[in-house]
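This report concerns only the one structure given below.
Heads up, one of the protein chains got dropped from this complex, but the rest are sitting where they should.
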Amino acid sequence: MKKIVKQAALASLAGITLVTSGMTVAAEPVKVGLMLPYSGTYTALGEAITNGLKLAIEQNGGQLGGRDVEYVQLDSEANPSKAPQNMSRLVKGDNVDFVIGPVHSGVAMGMLRVAKQSGAITIIPNAGLEAATNQLCMPNVFRTSFSMWQNSFPMGKVAYDRGHREVVTITWDYAGGKEDVAGFKEAFEEEGGEIVEEIFVPFPDTEFQSYLAQIASIAPDAVYTFFAGGGGVSFVRDYAAAGLKESIPLMGSGFLTEGNIAALDGAGEGVLTTMHYAETLDSEENQAFVSAYEDAYGVTPDTYSVQGYDTGAMLVQALDKVEGNTEDQDALIEALANVELESPRGLMSFSDSHHPIQNVYLREIRDGKHEVVDIASEQLEVPDDACKM
Amino acid sequence: MDLAFFGVQLLNGLQYGLLLFLIASGLTLIFGIMGIINLAHGAMYMIGAYLVYDLTLRLGNFWLAIAVAIPIAVVLGLIIERLFLDTLYKRDHLYQVLLTFGLILVINEAQRIIWGGDVHSVAVPAPFDASLQLTDNLQYSVYRLFVMGVCLALAGVIYWVIRHTRLGIIIRAGAVNRDMVEGLGINVRTLFTLIFSVGVALTAFAGMIAAPLTSITPGMGDSILITCFVVVVIGGIGSIKGAFWGAILIGMAETFGSVLIPSIASMVIYLIMAAVLLVKPRGLFA
Partner (left out) sequence: MLHRYPKRVAIIMLVLLAIVATFPLWGPTLFGSQSDFILEKLTLMVILALFAMSLDLLVGVIGLVSLGHALFFGLGAYTLALASPEFDAASLWWMLPLVMLVAAVAALVVGLLVIRTKGIFFIMTTLAFGQMLYYLISTAPFAGGTDGVFIMFRPSVTAGESVLLDLDNPQTFFYLCLGMLVAGFLFLRWLTRSYFGQVLDGIHDNEHRMQALGYATGGYKLVAFVISGVLAAVAGMLAAMQYGFANPAQLGWHTSGEVLMMLILGGMGTIFGPILGAFAYEILLYVYEHLTVHWPILMGLTIIAAVLVLPRGIAGLIIAPPGKAELMKSPWLRRLGRNRPPADIPVKPAVPNKEG
C-alpha cells in the first residue's frame, strides 16, 4: 500500500498528467488477496466464499473498475497463531490492494492487528466477532457478513412472542458462542423471559449426550443454541434422536444448520433459526444469484457464498466509483463505505463502523430447506458505541 | 440429581467410554507390542467414518459398507506398516512421532481432496433406527445400545485372544520383552504387520460404527486422538485391561464432569491423568 502511494507521489512529482497515470494503472491488475481456510475444518466455508466472490467479479466481466483482477489465495489454516504472519505476507510480500478474510474469529484478531499497523484495506466476509466493527474500529476494515449479536438478538423477541418464558441456552465455551448467546439473552430478558440455565460445552466437543439429559431434566419451554459445522449437525441430530424436539422446540442462530441441511438427514425439520440470508428468499436478485451460482459451480449457494458474492459486488461498485484508482486510499474507503447493494439477502448498506445494516430473517426448516417464515428484524443495525471513526 | 438422571448419565458415560475403548485398544496394542507411537491413529478413525459414508452412498447399505470398508482399512494399515514404520522400530520415538505426524498431514489432506470439506452424516441403519423411552421426555437410540454391545463383545474377543490363544501368549510376551520373543524364533516381522493392521482396523471400525452417531468432518480424528492418549496413559501403555478401565473412567469423568463441574469440564481428564501419574507413574494397570 505504502509503495503504491509513494509511486503515485513520485509520478505526480515527475509531472506526468493524471490521464496517463490513470492509463498506466489500468494496465496493472487489481490484486485481491484471499486469506481463507482451504484446509481443515472450515474448508467448505473458505471455498464457498471464494466461489461467491469470483462469481460477482466474473459477472462484471472479470474486472474491477476497468482493470483486470489477480487473485492471491493464501490458506489461513484457520490457525490464529499464524494469522499475523499470513496477513503480513499478503500485505507486504504480495502487495495486494485488498485483503478478503477470514472465516475464523481468532484469525480475524490476528489479521486485524496487522491491518491496524499497515492500514491495509480488509474486508471480512465471515468472522462474526463483535470487536471487529466495534471496539477495534478501524477505517480500513469492513465486514460483509454479520456479527454474532446481529443474528441472535432478533431470536430473543421471536422466542418470547411464541410464548416461551423459560429457556435453556447451550453453546461451545468459546468467544463466538458466548457473544451469540449474549445477544439472544439480551433481547429475551428485555422482553421478560428468563434464561434458566446457560450450558457451555468445551470447544470443540461434539459429544452432547450428557447435556441432552440435563436439558430433559430441566424441561424448559425452549432451547436456544449456537453450534456450527460438524457440531451443529451433531447437536441437531442428537437432539432429535433424544426425542426432545417434539416437547422442547429448538431455536438457534442460523449457523446451526447453514450449509449442512443435507447432513442433517431430516433431523432438522421444524428447527427455527435467525439469519441474514436464506437460499429460498423470494426476490428477483436472489433467484438470479442462485441460478447463476448453480450454473457456475453445480451446487446450491449458502450464506457463505452470498457473503463472498456481496464482497465481490461491493468491490465492483466501489471501484467503478473511483474508476479503478486504488492509489487514493481515502477516496476508496469512502466509496466502499457508501456502497449500497441490492443483495440476494435484500437491501444492504454499511453503518459508520463499516458493519452491514441488513434484514435478519426467521427461518424454519421444511422439506430440507430453510423456508423464510418472517423478517425477524428489518434493516438491523448493530450496537457500535465503542467505535468513533 | 435424581436417580433417573443419574442412571441416564451413567448410561451415557458407559457408551462413550466403550467407544473410546475401541479406539484406544488399537493404540495401546501398537504401543505395547511394537513400541510404536502412532499419532496418525486419530486420522484412521476419521478415514473409517469417511469410508463408511462413501460406501453407504455407493452400495446403499450400511452393513454392506462396513463389510467392504474393514478390509480396506486392514490393507491401509498393511501398506503404512510395510512402507514406513518398518524401518523405525529400533529408532528413537522421536522419529515415530514425526513420521506419523507427517502421515496426519498427508491423510488429512488426502481426505480433503477425495471427499471435500463438507460435513456429512450417515443415517442410523435398520433395524436399530428405533428409540427407547428413558424418562418422560427423553429417548435413547437403540443404535447406541447396539454400539455398546459391539464394543463389549470386541473387548471380550480381544481379552480372550490375549489370555487364551498362542498368539495372545506371544503378544503378552512381546509387551514385556520384545527381544526375548525375537530370540525364541518367532517371526516378529509378521507379528508386527499383523498387530499394526489389526490396530488400525480397530480404530477405523470405531469410526465406522460411530459414524451414524456423529457428524463426519475433516479433522474429526484430531481431538479424539488426544483423549485416547490420556486413556492409554491412565490405563498403562500396552495393557488392554488398562485401556478398558481407563476408557470407562474417562467416559464417566467427561459425562459427569460436564454436568457437575462445567467450569473446568475441558480439563477434567487431564487433571485425572496428572493425579494418576502422581500415584502410579506407569499407569493403573502397567
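Lettered A and B in written order, each chain numbered from 1.
Please note the rule applied: a contact is a pair of C-beta atoms (placed from the backbone, for glycine too) under 8 Å apart; a residue touches a chain by one contact, two chains touch by 3 or more.
Please read these numbers as outputs of a predicted model, since none were measured by experiment.
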item: Full-complex contact with the absent chain, from A:59, A:88 or A:217; value: A:88
item: Options B:8, B:37 or B:247, residue touching the unrepresented chain; value: B:37
item: Residue of B:229, B:245 or B:285 in touch with the missing chain, whole complex considered; value: B:229
item: Options A:30, A:44 or A:74, residue touching the unrepresented chain; value: A:74
item: Touching residues on chain A - with respect to the absent chain; value: 3, 38-39, 73-75, 79-85, 88-89, 92-93, 95, 105-106, 108-110, 113-114, 117, 129, 131, 173-176, 178, 202-203
item: Residues from chain B at the interface with the omitted partner, ascending; value: 31, 35, 37, 39, 82, 84, 86-95, 97-99, 101-106, 108-110, 112-113, 188-189, 192, 226, 229-230, 232-233, 237, 266-267, 270-271, 273-274, 277-278, 281-283
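We take it that only the chains that are shown with their structure count from here on.
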item: Chain A residues within the chain B interface of the complex; value: 39-47, 173, 199-207, 209-214, 216-217, 219, 229-234, 237-238, 241-244, 247-248, 259-260, 263-265
item: Residue ranges of chain B in contact with chain A within the complex; value: 2, 4-5, 8-9, 12-13, 15-16, 108-109, 112, 116-121, 123-124, 131, 133, 135, 137-141, 213-220, 223, 254-256, 258-259, 262, 265-266
